[in-house]
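What you see is the complex with one protein chain gone and the rest in place.
Presenting chain A:
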Amino acid sequence: MDATLLPAALADTRDDFLALAVRDRLQLLLDFSNELPELPQHFRDHPDLLERVEECQSPVYLFVEVVDGVVRLHATAPAESPTTRGFASILVQGLDGLTVDEVLAVPADYPQSLGLGEAVSPLRVRGMTGMLGRVKRQVRERVAA
């Protein structure tokens, strides 16, 4: 992965995870999980606007807006799915507020760089890869629309 393309917030998150012992990475993921912001009111009123991520074992929904070239990312997942919430929260904190080009330049294998394979299993990390792919696809759709 070309580190020069990685937005600062995502790079910080990666460094934070890698600085920890494997078992402490779970705790950090739980912290992210607890920090996932509530959906804005207009999405809570219209859950049909959200897109479900099929790659994830638990129901997680994403929605991307592009306003003046800036990406706004919203996500929701149930409290019973803290791992999925944690993944979504990492992406929301790392991508929300970036430009379209910055989001599209995030390497597709970013989730694999967090050192979570051993802590949560590579299979589960793939759920986050699916989320990232869908965010980028939605960004492309919004820009094209």
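By our rule, contacts are C-beta pairs under 8 Å (C-beta built on N, C-alpha and C of every residue); 3 or more make two chains touch, one makes a residue touch a chain; residues count from 1.
Following the convention adopted for this analysis, contacts and distances are computed from a predicted model.
Per its UniProt record, the hidden chain corresponds to "Sulfurtransferase" from the list "Cupredoxin domain-containing protein", "Sulfurtransferase", "ABC transporter permease" or "Pyridoxal 5'-phosphate synthase subunit PdxT". In the full complex, chain A touches the hidden chain at residues 26-27, 29-30, 33, 52, 54-59, 79-84, 86, 118-121, 123-124, 126-127, 130.
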